[in-house]
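These notes concern the structure reproduced below.
A single protein chain has been removed from this complex, and every other one stays in its place.
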Amino acid sequence: MTAAKPKTWLARLLLALLMTVTLLPFLSMFTAALAPSGSYPNGLSWPADPQWSNFARAFEAANMGQLVLSSTLIVLGVVPVSVLAATMAGYGLAKLTGGRNRWIYLVFVAGLTLPFEAVITPLYYEVRAFGLLNTRFAIILPLIGLYMPFSVYWMRAHFLNVPNDLTEAAQLDGATRWKEFWLVQVPLARPAIMSLTILLFLWTWNQFLLPVVLVKDPSRRTMAGALGAFQGQWGTDVPLLCAGSLLILAPTVLLFLAFQRHFVAALLQGSVKG
Amino acid sequence: MAGLKLQDVRKNFGAVEVIKGVDLEVEHGEFVVFVGPSGCGKSTLLRMIAGLEETTSGRLEIGDRLVNDVEPRDRGVAMVFQSYALYPHMTVYDNVGFGLKLAGTPKAVRDAKIRAAARVLQMEHLLDRKPAQLSGGQRQRVAIGRAIVREPDVFLFDEPLSNLDAALRVDMRMELARLHTDLGATMVYVTHDQVEAMTLADKIVVLEGGIVQQVGSPLDLYNRPANLFVAGFIGSPKMNFLAVTVDSVTDDAIRLASPLLAAPAVAAPRSWMLPGDRLTLGIRPHALLLDDTGPIGGEVTLVERLGNETIVRIRLDAATEVTAALAGQRDVALGAAARLGLAPDDAHLFDNDGRRL
Partner (left out) sequence: MTDGTPLTDARPRALRLLPTGRSRRARYTAILFVLPAFTAYAVFVLAPLIMSLYYSTLRWDGIGKARFTGLANYVTVLTDPDLLSIIGNAFELVLYFTVIPVLLGLAVASAIRGHMAGTFGTLTRTVLFLPQVIPLVAAGIAWSWMFASTGLVNQMLTAVGLADWTRGWLGDFDFALPAVGIIGAWVLLGLCTMLLVTGITKIDPSLYEAARLDGARPWHEFRYVTLPGLRQEIGVCVTVTVISALASFDIVYIATGGGPGITTMVPGLEIYRLAFAHRQVGLASALAIVLMVLVLIAITPVQWYAREKK
C-alpha cells in the first residue's frame, strides 16, 4: 500500500480537474445571471453590481410556479402508473411464465434501444387522433408506454433474484397470486421500485422531445420542454436566460442533493442494467 | 383426518419423465420418509403432493379427495422448505400468522394460535424478530411453526435439516419425532440421509430414477431389502456385494462357489435356482465376525477404531474389498491377514437383475 501514495495524489488531481470542468458551466451561468439584464457579460466574472433581481424576473418570465405544477402533474401521471404496471409485468414474466412465453419478454426488451425519435412522428398523429394534442396526457400516456421496456426489464431482473421458495411458501400459506404479489413480493421489491421511481422521475421531468412535438403551450409542458420555449423567447438576453435556466434546473438538483445516495445508486444500476 | 393415495402418478419435464408411475398409500397419522440419492425424484414427488408441481398423469388423493386440479392453498397441506422460505420483511409473529391472516382468521384466534405454536416450539421470545436476526435452528423452528398453526391434514418436509450443523440436526430430529407423536398428523418427509429416514419413519419409500424401489418399515428395509439398490442404500457402512455362482442346491439351503470365498452354505428358499446360476451375495458389515475358520480371508487394508466398534477393510483380490464392523475394540493390525465368518441367515442373495431371492 505504500506504493499507492503518489497514485492517490494523481487520482485526486484528476478528479479535482474533472469536478472543475463539470462545475465551470454552472458557475459561468451563475455569474452571467447576476449581470445587468440585456448586457453582454463576460464568461466568468463577478459583476460589479450583482442583479439578484434577475432571478425574480426570470421566475416571472418563465412562469415558474405554473411550470413546477405542470411538471409535477406530468410526473404524477407517469411515474406511479409506470412503476405499478412494470412491477406487475416484471413479476408476471419472472414468476408466472415459463419458456414458452419468453417471447413476450423479448418483445419488451426489443424496445430497450429504441430512440424516441423513431416513433415520434406516428405518435403525433396517434395522439392527435385521440384528441389529446396540447394536453398533458399527450406527454403522460406515450411516456408510460415508452418507459415499459426498461421498467419491465428492470423489475423482471429483480424478481428473478427472489427465491422461488418464497412464492411457493406463500402459495401454501393460502395466498392467491394477487395477494402474494402485494403482501410478499412488493414489500421485498422496495429497493428496486425505489430506484425505478427515481429514474422515471428524472427522465420524465427532463423529457424534451415529447413536449416540444406534442404540446404547444409551455405551461402544460415539462420543465425541460418549457426551457426550450424560454430560450426561444429570451435567448438574446443572456443574464435572464441564465437565471431562468438555473431556476429551471434547480428542482431536480435540489432533490438530487437531498437524496444523493439513492440517486447515485439508481443512476449507476440503471445504466448497468439498461 | 387424512391419508394420502397416489395411483400411477407420473411427471414429465418436457420430454423427460422424472416420476415414472408411483403407487403409494399413506395412512392417516403415518410418518412417511422419501429417501434416495439426489436426483431420484423424491423432492419432485413431494412438490407434486404439495401442488407446486403439476401432476402429468395419474391420481393424487389427499384424504379421499382427488387433488390433481386443486391449488396448493386448497389442498390442506403445509410445507417446511429446505431453505425455510421465511418472508424476510415480516417478523416471526407475522411469518407464523401469515396463512391465518390470509384465511381471514379473527385476530384474537390468530394470536392464540401463534402463541400456542410458539410455546410448543419454545420460541416465544423470538416472535418480534425478523428472520435475518435468527440462527439456522431458530429459523427452522419458525418454519415448522408456520406449518403447525395452519393445522394441515398433511405436513410436508423437504430436507428440512440439511442446512443445520450435525449436533443441531440430531436435536431437531428428536423434536420432529416428538412433534409427530404430539400432533398425530400425517407427515411426509424427504431426505437423502438414510439415518434420518431410519430414525423418523413409520414407513420408508426408497426412490431411485423416478421409480419406487421399496416401501416398508425401517427394519423391513434393513432386514429384507428388495433389491441391490435398497440393500446398498440402507445401512451404514454399506453392504458388501460379492459375485458368486450356485454350486449345489439342497432342500433348504444352497451352496455357493466363488474364487473369493471358501464355499459357504447359505440359507435360501427352495427355488428354481440351478447350479451354475450367477448371483450376488450381500453381507452387511455388522454380520461379519472375526473367525479363523471363516470363509472370507485376506489382507487388512484399513482399520478405523470408533471405540464402540472397529471397522476393518479386508482385500480379497485386486478388485474386491470387504468391510466388516466388528463390535468393541479389536486388536487387528494393518497389513496382517484376517479371516471373517458369518451366520448363514445373515446373507442376502440377489439374482442377476438385482432382485432379492
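Order of writing sets the labels: A and B. Residues in every chain begin at 1.
Simple rule for what comes next: a residue touches a chain if its C-beta (ideal position, glycine included) is under 8 Å from a C-beta of that chain, and two chains touch if they have at least 3 such contacts.
On a predicted model such as this, the values are computed, not experimentally measured, just so you know.
Across the whole complex, the hidden chain's contacts among the shown chains comprise A, B.
Per the touch definition above, the residue from A:Met64, A:Val215 or A:Cys242 contacting the chain not shown is A:Cys242.
The chain not shown here touches subunit A at positions 4, 7-8, 10-12, 14-15, 18-19, 21-26, 28-29, 32, 40-45, 82, 84-86, 88-89, 91-93, 96-97, 101, 104, 107-108, 111, 113-126, 141-142, 144-146, 148-149, 151-152, 177, 181, 202, 205-206, 208-209, 212-213, 223-224, 227-228, 231, 238, 241-242, 245, 248-249, 252-253, 256-257, 260, 263-264, 267-268, 271-272, 274.
Residue positions on subunit B in contact with the hidden chain: 7-8, 10, 12, 15, 54, 56-59, 66, 68-71, in rising order.
The rule is short, and it goes like this: only the chains that are shown with their structure count from here on.
Separating the centre of subunit A from that of subunit B, both taken as means of CA atoms, is a distance of 57 Å. Residue ranges of subunit A in contact with subunit B, taken from their complex: 163, 165-166, 168-176, 179, 183-184, 187-188. Residues of subunit B that touch subunit A in their complex: 50-52, 71-73, 77-79, 81-89, 98-99, 102-103, 146, 150.
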